[in-house]
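Missing here is one protein chain; the remaining ones are kept as they sit in the complex.
What follows is subunit A.
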Amino acid sequence: MKLQRMNRRALTLGALAVSGALALTACGSDDTGSKSSGGGSSASAGVANTSSIKCDNAKGQLLADGSSAQKNAIDAWTAAFSQACQGVQINYKGSGSGAGVTAFTQGQLAFAGSDSALKPEDVEASKKVCTGGGQGIDLPMVGGPIAVGYNLPGVDNLVLDATTLAKIFNSDIKTWDDPAIKKLNPNAKLPSTKISAFHRSDESGTTDNFTKYLKAAAPSVWGKYSGGKAWQAPGGQSAPQSAGVAQQVKQTAGAIGYFELSYAKDMTTAAIDTGASSPVKPSTDAASKAIADAKVVGTGKDLALKLNYTTKADGAYPMVLVTYEIVCDKGNKADTLPATKAFLGYIASTDGQSILTQNSYAPIPDAIISKVRTTIEGLS
């Protein structure tokens, strides 16, 4: 009897503690939300967002998986979306683009996220899942600058161009006082420290996009590598995940590494000399400008982009990656279709895209995102 009472009391206490903690954390996230949006002009963004989301009686659970690069963006969207549409649960696991596409072509997901557009064989595989003659299509949703962070005390405004960057990352340039770097930075006091260039040790869409840039903008140096998600150039150091690379760069004097902009907090990043009037620092605006130069190369409803890495537009940061959401153009699963359309419709909307900059991502330029919106409306 006594024991039971004790148990019950413990239970109530536990329940109190849990609900209290939940209430507190809820307050906490509200606070930070209003703070971060208060910084910009959209102090009432949260409210406006929820009102603009159309739920259309969407219900159920959306399973999604894929690129870890866009995980933070999806999380932000999910938070806003599930406030408005209580009936929908979105579960996005960021296990990587490859895993996402594989799971999608096996019919496990409502949509997948990927750093690179579907390959022909993936499209072929998707036809089994998309019933009624449909196939998988790419919808560009999130852009992001790939920042080059470095650890060189006393040097704040490092400028690099594609060729120098390529030579640093394939070990042709070994010290920081190399003439090629000096020439781009005549006023900087460059030490004779050895360069430790860090790349990813795991296969990664960031590596894929970074080397695509090097291949396009510095073909004389990087042309001999085939590219892809695995790092190929000799030398240098490696670390797992963007977080690992960023941490190593912070820890190691003379280090340089590449990662998405959101990992470049408390770190100096290099500006890129693109041939424009002045070198461009990585920022979400600069990335959007570069994506605006991209061409849609997908056929039919597919909106895969071909980025222009050699853009010389003023203020355009050329080292960008675009992550896609992958769905069936026709033949999506009937029970998840309304929720999928509602969620994708929201993230492609003006409100959805405006959340991106708060999380160090770049919105997709208007010309392209408007095509995405029309495609989403036509999904069946």
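Criterion: a contact is a pair of C-beta atoms (placed from the backbone, for glycine too) under 8 Å apart; a residue touches a chain by one contact, two chains touch by 3 or more; residues count from 1.
Assume contacts and distances are computed from a predicted model.
*Asks:* Just to verify: the chain that's not displayed, which of "Type I-C CRISPR-associated protein Cas8c/Csd1", "Cytochrome c maturation protein CcmE", "Aspartyl/glutamyl-tRNA(Asn/Gln) amidotransferase subunit C" or "Phosphate transport system permease protein" does UniProt list as its protein name?
*Replies:* "Phosphate transport system permease protein"
*Asks:* Of the residues listed, A:82, A:108, A:131 or A:232, which one is in contact with the missing chain?
*Replies:* Hidden-chain contact among the options goes to A:232.
*Asks:* Write down which of A:72, A:126 or A:196 is the residue touching the left-out chain.
*Replies:* Selected residue, touching the omitted chain: A:196.
*Asks:* Among A:220, A:251 or A:380, which residue is in contact with the omitted chain in the full complex?
*Replies:* Looking across A:220, A:251 or A:380, the contact with the absent chain belongs to A:251.
*Asks:* Under the stated touch rule, tell me which residues of subunit A contact the chain that is not displayed.
*Replies:* Against the left-out chain, subunit A lists 95-99, 102, 194, 196, 201-205, 226, 228-232, 234-240, 244, 247-248, 251-252.
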